[in-house]
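Missing here: one protein chain of the complex. Every other protein chain is in place.
Here the chain labels run A and B in written order, and each chain numbers its own residues starting at 1.
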Amino acid sequence: MFPQSWGVSILVSGRQIGDNMVATDWFDVRGAVSWLAEQTMDYTVGMTRFWEQKYWLSDFTAAFAMAAIIFVVTMLSVLGPVWMERKLIARLMDHRGSTIAIRSLWTGEGNIRVEWWKNLPFGIGIPIGWINGFLWNNFGNESSNPKVTQVGNRSYAGWWWALPGMINNFADFTKFAIKEHMPPRDADTVTYEVAPFIIISTTLLVFAFIPYGPTLYAANPDLSLIYMMAIFGIAPLGVFFAGWASNNKYTLIGGMRSAAQLTAYEIPLLVTVLGIAVLSGSLNIIEIAEFQMNSSEGSVWNIFLMPLGAALFLITMIAEVERTPFDMPEAEAELVEGWWTEYGGMRWGLLFASEYLRALAACLLFSLFFLGGWEFPFEDSLITIPIIGGIFEFIFQIIPHSIWLLMKAWLVFGFFIWVRASLHRVRTDQILEFGWRYLLPLSVVQLGLSMWLRLGVYDGGSWPLIVPALITLVSIVLFVVLVMDEDEDALAEQRRPYHVSEINKASPGARMNMED
Amino acid sequence: MAEMWISMGPQHPMTHGLWTLKVKIDGETIVDTIPDLGYIHRGVEKICEARDFTQITPYCDRLCYASANTWSHSYIYAAENLLEVEVPERAEYIRLIAVELQRIASHLMWLGAYCPDIGNLTAFVYCLREREMMLDLLQELGGSRMHYNFPRIGGVKRDLPHGFAMRCRAKVKLFLERIHEYEALLDESTIFLIRTQGVGYAKPEEMVNHGVTGPNLRAGGVNYDVRWAHPYSVYDELDWIPSVERSSVKGADCYDRYRVRLDEMKTSADLVLQALDGIPGGADTYHEPGDPALLGKAPSRASDGQTGFHHFEDPRGESLFYIVGGGDARGKNPYRVSIRSPMFITIPYAAKCMIGYKIADVPAIMGSFDPCIGETDR
Partner (left out) sequence: MAYHPRATPNFRNLVVRPMWITLRAALRTIPVIGPKLFSSGYHGKEAKMLDEKTANRIKGGDSDSRFYAADRETSHFVKSPSRPVTIMYPYERLEDLEPWLFVPNNYNGRIGVVWETCTACKACVRACPNDCLHMESEVRVNVLDMPDASDENLGLSTVEFMEGGYLAQKKEDFEDIENTFSLETAHESAPQQYDFAEIIDLSGNTASVRWQETGKIESVDLEGMIPAEQDIVSGRIDLGRCMFCGLCMESCPFNSFFMTNEYDGMSGMTRNDLWMDASRTRVLPVVHKEAVDRELAKRADKERSKRERAAKKASKTKQQSEDKPENAEAEA
């Protein structure tokens, strides 16, 4: 729609529209931003005697604007996982609490309300007051709407699908912002202050390279994959700093554990990612994503080509973002919060955000690498259906493709949450053993597989359909076989089986026969 | 990293109760431990010297607040031994129902606190969901959810309420089916198994020497359950067997202790159902409080030097009350009430069990011994 900006710079773009681009729609943010920047510079700097500077100035402005836009998009899209975690955890754990908790923001009966928004500075709370008034008047407790006032259904929104609970996150951040910053007395001040910055800045920097859509990215160098993995891996350093600098034995232990764990899982992660790159033929994230699109021409989602790699990627990413079952470093039962115990106020808020941001980055990467990026499943095939195809085509042109990517990422995050609710925490030495002894060899195996696939099977343009089908089938069969494996010997000779021959009324000290 | 002392507690999410565990670590390995107790010593034994025999019962509820009924019954049996009181059989059945329901609730509380220590927050909610059912039943029986003051010297406070049998059966049967869910969530979870199997070995000989009793001892293969070895109440009239694990040569690990308690929950549920069926007079008849079917005659004074003693199977071990009467000089008060808390004996042993394992095993091991500091510190 808008002409592409001219001039190729590392910051702005390395590609042109039309280079193997598959999915495109009106939602061309980059184009719009760079056009706007150009026009601005044309009519301001271009009219002065420094008009020769307008070229690099417009590029610079466009890049800066894109970075800001990506930042906002990231922050908004991280709200999704945070909200989803609360709701999904509530349902998995069978308590469903937060759905009703919106009531707690409007406390009081009748006309007594705790108007917390009035405490916000600069009057930014006033619109919240309007929202509150609207909700209270229309959906509040006293209402002629019987669905609302009936016993058992007294949230402000009478319907469970009205997504209550989103505002909680804003309230949370307000709370963090107004809390006191209390460094420990004997803490190593410089390191203590620097550590959160390292963690948070590297986390946010990762999002510069993650494309949200075909044109919604901040930077796209040719080797964006390597850049991103490198930056992703700086965070352990910050964690280590934080654990050390807080002058606290617990955080020290937490930092040590974290450093060991993150380092141990970087390697299988990198080898897996290498496998992806080999399979997709490029070290550029957008090209990897586009390698999987265009299903009518034989492109398949990578998850069907390397399911083992997908599983490995998921597991190593869960360990990288330190979620249960790998959250030993912040195990509350032993270390309270682990390496971030001594941080309060906004520092803690940003660390908390960075945990979710890293998780979101992991989910987005998974969707980009394995789930076909921003393509709707079977998009290209759906369009070719004779009559209904027109409708699909219309839908896919109206809805920006970024939405599909976000949906997939949030689904993967749902999987993360499901794992968190079900599994226990693994002990640190067991985590390390698992990473080094099991995941690393598997990832090397996966690398070999993807090399063979790319070099031996891929025929330059598309995948013959038999290949992904066979691979998926073999993986499922393998999974089922492994699951059904009831290790009878282990069961038999294990310390667990007991058969008690007879129980007699015993005196203290009498015990049963103990063999083995 | 050099060796250093870490103090886990008194403010720490791990501690089930208020105590300090000082741990000396070398890297991640535990080298030495020192438990520090006494933070909630309330002087219960001394308080009891200034109270009537009837007035002591609510204090005993508060010894271990997670299993209040078992402690007040433990005291009451000792007081009945002291005052030589006959308890009517209906009252014994009602007491058994109360104690076994409380045992289920106590074990559920333990499981609900143990699993988050290992990392699974879901089991916490599930266990407390079940505990709510038990607490509702106990509320009907005793009047409140935590401290009931239910038994009286010679019997019980009041009869099973109207409709209690119907509700109790429904809830207990539901609970028996729900246990399968716990087993699926925990027993069939590799991570739970690798966290609890092979850690915290406790040898049965050492346990017997040290005086550890209850599920901790039975996990080591020693068949000692006070209800079985020295039956009191009507335990020898009902059909049940104690839960004993046959552990390996190295001893009982955390997984054994967990299995014993899970099995005990099933046994207790069975006992409750049997008691409801077998209660003399039927579970649906209602006697007024003070009826002789519920309460036997009891003197209120004990002569000087008269002693009463009873040991009782607490969910955590063998609890023991030793009461010495004071005669006329003390009026209606005892001269001395001495309480043997099983956890007070077990905690130093448990702290010793941890040496050689990792820090991450501290919650797993300490939690598996089910400490309740209320009864430890008295």
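Criterion: contacts are C-beta pairs under 8 Å (C-beta built on N, C-alpha and C of every residue); 3 or more make two chains touch, one makes a residue touch a chain.
For clarity, every value in this text was computed on a predicted model and none was experimentally measured.
Shown chains touched by the missing chain in the whole complex: A, B. The chain that is not drawn here is touched, among residues B:122, B:274 or B:368, by B:122. In the complete complex, the hidden chain is touched by one of B:66, B:133 or B:217, namely B:133. Of the options B:32, B:187 or B:291, the residue whose C-beta touches the omitted chain is B:187. The chain omitted from view is touched by exactly one of A:29, A:293, A:423 or A:439, namely A:423.
On the side of chain B, touch with the chain left out of the figure occurs at residues 51-52, 54-59, 61-62, 120, 122, 129, 132-133, 136, 139-140, 142-144, 147-149, 157-158, 161-163, 166-167, 170-171, 174, 177-178, 181, 183-194, 197, 243-245, 255, 259-260, 262-263, 289. Residues 88, 91-97, 99-100, 103, 109, 141, 150-154, 160, 418-419, 421-423, 482-487, 490-491, 494, 496-500 of chain A touch the missing chain (whole complex, contact as defined above).
Basically, only the chains that are shown with their structure count from here on.
Those residues of chain A whose C-beta lies close enough to touch chain B in the complex are 92-95, 249-250, 253, 256-257, 324-325, 327-328, 331-334, 336, 421-430, 495-496, 498, 500, 503-512, 514, 516.
Chain B meets chain A in the complex at residues 1, 4, 6, 8, 12-14, 25, 28, 115-122, 124-126, 129, 185, 189, 191-192, 194-195, 197, 204, 208, 220-224, 228-229, 241-242, 244-249, 255, 358-363.
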